[in-house]
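Note that one protein chain is taken out, while the other chains of the complex remain in position.
Let's turn to subunit A:
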Amino acid sequence: MGLLSDPSRRKVLTGLLTRLNTPICIVCYLAGIVWFMGLAFEPFTLRTYMSENAMGSTMVEERFSSGERALSLAKEFDAHKRKAGGMPVEWLVKAMQSRGLEVFTQSFSRKLPFPDENKERYMVRGTNVYGILRAPRAPRTEALVITAPCSPGNTNNQAVALLLALAQYFRNQIYWAKDIIFLVNEHDLIGTQAWLEGYHHTNITGMEYSPLQGRAGSIQAALSLELSSDVITSLDLVLEGLNGQLPNLDLANLFYAFCQKLGVLCTIQGKLQRNDWDTAEGYTHAAQTMMLMVLKQACGRSWGDHGLFLRYHIEAASVRGINSFRHYKTDATTIGRLLEGMVRKLNNLLERLHQSYFFYLLPSLSRFVSIGYYMPAFGLLAVILLLRALDLWVHLGAPALAPSCHCFSVSLQPSSPGVLTVLTPVVISHLTGVALYLLPVHLQEMAVEHFPVSETEAVVLTAIAIYTAGLALPHNTQRYTHRLILMQFILRYMFTLLKLTALLYLAVLLGCTALINFSLGFILAVTLVPITASITPHMPKALYALVMVLLSPAFTILYCVFIYQELIEAPVSVSEGWMLFLSVISQGILDHALYGSLVYPLLALFIYPCWLMFWNILFWN
């Protein structure tokens, strides 16, 4: 690297980068966006293929035939569910026992930090019932899981019934090499969480549960089943799990292969695949599908029962039956066969699913974008922050290097208070972040006492209040720094230093986030990068304050809500959108408390304080 060791050429390079900094940044930003939108264009994506040999070459023959029986079982289950006013535990235990399974139950209880208004629950008490089909001559080392949630009302009866019918059919087969666990869980995700924590004997969310009596070794894969009608028109595959984790792509390939084989319409994000990629509609369709996946992944919640399995290194997906007004119908027998085929192939696995991708985006079920293709889109956005930081670094070093201005080098001597003044806004912003993270849940009782709101509203409104209050902070720090150091150029030096720190901090934050959850990292980068890269104190304050607020993390969430509603073809009015926004916040906090989703702490403890630091810069005098 002669370029760096030669001072004159280095000077040329840095000069070029500082002079052309803004144009390069703009080009990078546009290129990043264009690259991302190009990912949905079919010629740029790869066709999915089965990587796992154990699942590829051995086509199995499906013989499941008791779909009709499953449907009558669903009616019976429904009757017992109504009678028991919840999960008919005894009936389920008997039903599983009579099918030759080893049956166990697990009771659990959980007090939510505040009432969940979407699902109308606060104190949750429930029971999971699971039956284990022991594989003949297998030493209980490996298992597969099929789960069906026992939901309130009329929903999901068919799923539980199909699960029982499959258990009965599977029990009479001899080819099983792994134990199969049939799990019926109550209170959807909370039940799954309790069961998984019980199975792995961990307690990460403060759940109370009774220990499990029966186990079957390490779980290799899991399928979650959601069916609410006797016939369905299409099956939807749900992959997005907790914290944006995705199962191995081979699981999606497996589902797609069997849908093709059995002639079942299959969708992802509820969208059918289109073949006209070269038309504008075809491209828009693929882009919408991909955007939906990005939005769902970014929010970091588990979009089905499968999502919680992923933390335990268990590849899992949800299969959801959809009954819309298409003519093409699929009966329960075919769905049973599809599941039979999938489970048999998973049974053939010699190793855990590991051959295919874990990081991908799906513009359709048969096309995927791997991490190598989508990362440059993020990289182009992240490099802007680094370029700006480099620019600032060069400017910061320049006056000190210039021998002509002695006053600078003299005044820069007491650098220790200078660093401390940078530290002050950093610490204050982070304390605001901590308050935003801790106070909403802890102050709810006080809020409920003093204001006429429900607990959930109290939590959400406290969060918004603290968020807004954080914006008032910069004036305080500014006055504080004013008294300390008065000289104008020192102040400029300070804000440059602060901005440099903030830029690097944001770059590290977004980089780490994007590695784990690309979608979240990308969405944050799209909104945060332009304003953070361009912000200085010498701008029209009111205008830029407005722009900054409009591009702040909270507003990003609001936009995501509207875009999501638009994409699932259920557009909402502004007031409805606002209500949705409030419920999204409460759900985010609940997800963190109940399942350990990390999006809320990430936003509250890191992203928001980082944004506050830039807010500070804007009001720097």
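Assume contacts are C-beta pairs under 8 Å (C-beta built on N, C-alpha and C of every residue); 3 or more make two chains touch, one makes a residue touch a chain; residues count from 1.
Here is the rule we go by: contacts and distances are computed from a predicted model.
J.: Would you mind picking the UniProt name of the chain not drawn here, from "Elongator complex protein 5", "pyruvate dehydrogenase (acetyl-transferring)", "Signal peptidase complex subunit 3" or "Phosphatidylinositol glycan anchor biosynthesis, class T"?
T.: "Phosphatidylinositol glycan anchor biosynthesis, class T"
J.: Of A:K83, A:R326, A:H354 or A:H442, which one is in contact with the hidden chain?
T.: A:H354
J.: Looking at A:G100, A:P152, A:P376 or A:G577, which makes contact with the chain not pictured?
T.: A:G100
J.: For the full complex, which residue in A:P23, A:G85 or A:P139 touches the chain that was left out?
T.: Touching the chain that is not displayed is residue A:P139.
J.: Write the list of subunit A residues that the hidden chain touches.
T.: Within subunit A, the residues that touch the unshown chain are 1, 4-5, 7, 100, 102, 134, 136-142, 171-174, 200-202, 215, 217-218, 311-313, 350-352, 354.
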